[in-house]
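Every protein chain but one is kept in place in this view of the complex.
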Amino acid sequence: MSVLVDRDTRVVVQGITGHQGTVHARQMREFGTQVVAGVTPGKAGTDVEGVPVFDSVRDAVEKTGANASCIFVPAPFAKDALLEAVDAGLTLATVVTEHIPFHDMLVMYHYARSKGSRIIGPNCPGIASPGKAKVGIIPNVVFRPGRVGVISRSGTLTYEIVNGIKEHGLGQSTCIGLGGDPVVGTSFVDALPLFESDPETDLIVLVGEIGGTGEEDAAEYIRHHVHKPVVAYIAGRSAPPGKRMGHAGAIITRGRGTAESKLAALERAGAHVARFPYEIPDMVAEIARAPGRR
Amino acid sequence: MSVLVDRDTRVVVQGITGHQGTVHARQMREFGTQVVAGVTPGKAGTDVEGVPVFDSVRDAVEKTGANASCIFVPAPFAKDALLEAVDAGLTLATVVTEHIPFHDMLVMYHYARSKGSRIIGPNCPGIASPGKAKVGIIPNVVFRPGRVGVISRSGTLTYEIVNGIKEHGLGQSTCIGLGGDPVVGTSFVDALPLFESDPETDLIVLVGEIGGTGEEDAAEYIRHHVHKPVVAYIAGRSAPPGKRMGHAGAIITRGRGTAESKLAALERAGAHVARFPYEIPDMVAEIARAPGRR
Amino acid sequence: MVKLAEWRGKEVFRKYGVPLPRGHVARTPSEAEAVVRSGSVPLPCVVKAQVLAGGRGKGGAVRFANTAEEARAAAEAILALEFKGERVKEVLLEEKLPIGKELYVAITLDRARRLPVLITSAQGGVEIESVDDAAIERQPVHPFPGLTAYERRRAARSLGLSGGPAKALDGLLLALWKAFQQEDTELVEVNPLAVVGDGLVALDAKVIIEDDAAFRHPEYAEIRDDRTPLEEIAREKEIAFVQLDGNIGVIANGAGLTMATLDVLKEFGGNPGVFLDLGGTDDPKKVTEAFLLMAQAKPAAVFLNIFGGVTRCDTVARGLVEAMRQVPESERFPLVARIRGNNEAEGIEILRSAGVTSVPDLKSSAQAAVAAARGSA
Partner (left out) sequence: MVKLAEWRGKEVFRKYGVPLPRGHVARTPSEAEAVVRSGSVPLPCVVKAQVLAGGRGKGGAVRFANTAEEARAAAEAILALEFKGERVKEVLLEEKLPIGKELYVAITLDRARRLPVLITSAQGGVEIESVDDAAIERQPVHPFPGLTAYERRRAARSLGLSGGPAKALDGLLLALWKAFQQEDTELVEVNPLAVVGDGLVALDAKVIIEDDAAFRHPEYAEIRDDRTPLEEIAREKEIAFVQLDGNIGVIANGAGLTMATLDVLKEFGGNPGVFLDLGGTDDPKKVTEAFLLMAQAKPAAVFLNIFGGVTRCDTVARGLVEAMRQVPESERFPLVARIRGNNEAEGIEILRSAGVTSVPDLKSSAQAAVAAARGSA
């Protein structure tokens, strides 16, 4: 058992015939994932490196038993792609696409939720459980099977940290990159209980950013519901207020969502707070060596 | 335990200051129901026969702990009233109002469902469990506590049949009048499992009408999932094709939804089929005297 | 339900941008001729009876014209028709187009799923009921996201369209979806939807407006359904009233009870002629009006079967007694009454004081009504 994905995960790649779709379908397979189908309207009957392509997700599900989607289609069409995945009964969809208007994402999120489907993303690296499956784009090289769970709002910073854990001789149970857009399908608070109840996870690493209040909400949740040790890091402590650092999630407004408020909340919640990303592997290793400690 | 309502049901009456709202709030109380609040925008602070009136359902819930709504507001405003009830966290709403456009009802149904709220109706008599609570307008005089469950698409015909059961010396566990509109919040198939699993119900009476395929779907469900005896009656056997008998639910089109197809399906499902309403109490009494029989 | 005539349906389509043939409605032969002469309908053209029944093609209600004179003659012939019991009052003149494939597209409500459903078939131009089920694609449409792009693509595939026509379909489906929602329709149907060159054209239009949404659509208030004059009066008074070919008048409350009453009467050899559903009124005046309306239908006997809920028995009894006072001698009819439920005792007493006995048992009372109709017939 792992979090959200496992050896039974059967992935359909929406937008598989595009450059990113093709590259990452291959990398997911190299990771060991069952990539059973691709979807590109009008390309039914072809294949991409041996993966059969269908016109619609419904066709892909009927023919291949796909149960999760990885979406690479361009932003203007991403909403439709996700709705199609939900209507085809897929219960998990990683949306890699960036720059999806949040008004579209509002519809995607609430529709998926009403149908019992979970979205990871958008604009996110997705989810991976080493030795089992990956639905997304986190580089395969950073992983090694282990018992550290990672939940992050960042992309490359996640890779950096996951890689650091590996280089310290430890490994990961599952890693989720939530994405940093204003509206995300899965938040820290949504992901934490999955790791808390995952028997393969001993310790949780939480990587946040300035902006929004997802980390403060996570701290509140950790305080009341998480018994496993949590190591937390917040990027952007020294970012100037009101300046954008690359995406809408990283705007600081009116004192809410600052690094200070996030760090204070996490400390109050009993999390081990790292000041720099390179401190995380050391802290994780230390906790891993002293089991039972919080 | 009964179906959907019990002694803990706390009713807010939306539209309580209207004639129907006032009359039926009184009758619900006479039935023994806890009618804790009324809502009419702009009338906060007043009361209707001792029931406090609030501006909004949220206020009513905060002040009185209401957990179910009975909606009497006119059709043009019914959608809003229901959305308000759902957003205030009520999990059950009987919509008595008739002539609600089905396009409105589509929004009401799917929104309520996504929030885990159940609608009974619209254009329906509602639900009653004698000795416990009533959320709706079924006349009090027809009831007597007992072990017969009644599910009906009709209004007065339900009263007639429920009354007949009483006059035969039997009583009802719970009676639901679903309403006969094109889009209903609770269908036969939605209601049947509640009665099947209700320990206070021994036998189910199903009263259908021509039009739609709700009875055919119910028959299919009964065949596979219902182990309690079912007595069924379909009104409109002799109605001429294509003529409307009073509401949109009673249109016969293209051979689907005919009395014949409904009756045949119910017989195949093992239901005891009555040809006339006055046969129902006799059949119910006979089955009640021979427990264990199907 | 308000069924719009083809030309009115097409006006709705035009509002939402569904591509249509150039056309014009005419109410007289000379109007038809003028429409062609003015050039607003190019030649050759089609002249179509504006009636609600189907099968116009075989019934001589669709004709072709190559000249303005022929258009006039066609209109004259069609306007003289009585098509399936309906007088033809209007014709629609439209350009005749070079038609490729004929397709079928509709949006209506799927009651069982509680969702709108998009219905498409490559076999258009015939009654959809006659098309093999496997050739019909049905897609439920959720009102929250609305008709999605992937559903429109699937529809195109089911119709065998690609390229220009597929692109045209995408826009047309969005237009139909908007019309379906914003006009509060029960049905929008295009049959046939024709492939014309690289595009699509709606050759026919069937639009049914929902009655219950009338408060949002005063623009349809003037359009009448295929009701009898008495039915029309009943509608104005908000009484559900249906006329058939029997001789027993049935007054009940609620659709279910009304239908059950009818079933019982038929069982005992009765032949119901008018159904009047009082619904949930508790106004004696409305009951009186309903009875007076019933009297005008001249039934051989009337069977009153009421179970009092919202409608109280005493209200009905009071309204009935007042009506009996007002009905002229010549229009009197034998009355069998059965009133049960709320305020039953009071209602029975009021009836008794006016000389009417309420029979409590449905079976016996129905038998009595059948006998009364035989006696008076």
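We call the chains A, B and C, going by the order they appear; numbering starts again at 1 in every chain.
In this text, a residue touches a chain if its C-beta (ideal position, glycine included) is under 8 Å from a C-beta of that chain, and two chains touch if they have at least 3 such contacts.
A quick note: this is a predicted structure, and the numbers were derived from the prediction, not measured.
Enquirer: Using the touch definition from the top, which of A:Leu82, A:Val150, A:Ile210 or A:Val226 touches the missing chain?
Expert: Missing-chain contact among the listed residues: A:Ile210.
Enquirer: I'm checking contacts with the chain that's been left out. Which of A:Asn67, A:Thr94, A:Ser152 or A:Gln172 qualifies?
Expert: If we include the chain that is not displayed, A:Ser152 is the one touching it.
Enquirer: For the chain not shown, which residue from A:Val73, A:Ile137 or A:Ile151 touches it across the whole complex?
Expert: A:Ile137
Enquirer: If the missing chain were put back, which residues of chain A would it touch?
Expert: Per the touch rule, chain A residues meeting the hidden chain are 20, 75-76, 98-103, 106-107, 109-110, 125, 137-139, 141-142, 152-160, 163, 180, 182-184, 207, 209-210, 212-214, 217, 233, 235-240, 243-250, 254, 275-278.
Enquirer: Tell me, which residues in chain B touch the chain that this view leaves out?
Expert: Spelled out for chain B, the touching residues are 41, 55-58, 77, 79-81, 83-84, 87, 107, 110-111, 114.
We adopt the following convention: only the chains that are shown with their structure count from here on.
Enquirer: Testing understanding: with touching defined as stated, what is the shape of the graph linking the protein chains, line, ring, star, complete or other?
Expert: Graph shape here is complete: every pair of chains touches.
Enquirer: Of the pairs A-C and B-C, which shows more C-beta pairs in contact?
Expert: B-C
Enquirer: Between chain A and chain B, what is the separation of their C-alpha centroids in Å?
Expert: About 45 Å, centre to centre.
Enquirer: Averaging only over C-alpha atoms, locate the centres of chain A and chain C and give their separation in whole Å.
Expert: 54
Enquirer: Distance between chain B and chain C based on Cα centroids, please, to the nearest Å.
Expert: Distance between chain centres, rounded to whole Å: 28 Å.
Enquirer: Check each residue of chain A and list the ones that touch at least two other chains.
Expert: In chain A, the residues touching two or more other chains are 110, 114.
Enquirer: By residue number and range, which residues of chain C touch two or more other chains?
Expert: Touching at least two other chains: 142, 144.
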